[in-house]
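First, the structure itself, so that you have it in front of you.
Some chains omitted; the rest stay in position.
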Amino acid sequence: MTLASDQDNGTPPPGYTDNKPDHLARLHKVEGQVRGITRMVGADRYCVDVLTQISAATHALQEVALALLDDHMRHCVTNAARSDPPACEEKLAELAVALRRTLRL
Amino acid sequence: MTLASDQDNGTPPPGYTDNKPDHLARLHKVEGQVRGITRMVGADRYCVDVLTQISAATHALQEVALALLDDHMRHCVTNAARSDPPACEEKLAELAVALRRTLRL
């Protein structure tokens, strides 16, 4: 896995390009939440208070997942539907796998 | 919220004390996972690959929650059941709230 931009290789930008600043802002917030949870455990904070913060971070991560799913359908899937039916089939199969994982099934 | 150890105030250690190194190790790993997700979005990685990593981080956070719930019941709740029934009632009410939040109900 390389972290260099996929666009370097001439691949199209991902479906979330327009909302990338929002996604990054939310992810930075989640990073802060997880660091806060680590500090709480390090400081022997009460179990139930730690659980409350874990729920908040989990929820925030799932919100990012939902936003990315929405972007993906709005761009990658609908564009493929319009211009490349076999690629669309593939994207739908891939999306079903991603949804199954996100729903933890 | 103060991040100094609650034990400074003479409060008993939390139920997760024995497993604290494990919880901290897992939380450090989750921090790394979330930073990795941020880098993927920054590098325009493919939506579905980002979703896969979000599922993994969410799952890892929920594993920490489950381990803390287990520690909490094993120590805080059972100790209260043995020595302080009214405190036990309170802990059970609090635990039901935490479980509701963890189950996202």
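Think of it as A and B in the order they're written, each chain with its own count starting at 1.
The definition used in the following text is that contacts are C-beta pairs under 8 Å (C-beta built on N, C-alpha and C of every residue); 3 or more make two chains touch, one makes a residue touch a chain.
Note that the structure is a prediction, hence the values are computed from the model and not measured.
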Item to complete: Count all the copies in this homomeric complex, not only the 2 that are shown.
Response: 4
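As a working rule, only the chains that are shown with their structure count from here on.
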Fill in: Approximate Å spacing (C-alpha centroids) for the pair chain A, chain B
21
Practice prompt. Under the touch definition given earlier, write down the residues of chain A that touch chain B in their complex.
Written response: 3-7, 11, 13-17, 20, 23-24, 27-28, 30-31, 34-35, 37-48, 50-52, 54-55, 57-59, 61-62, 64-65, 68-69, 71-72, 76, 94-95, 98, 101-102, 104
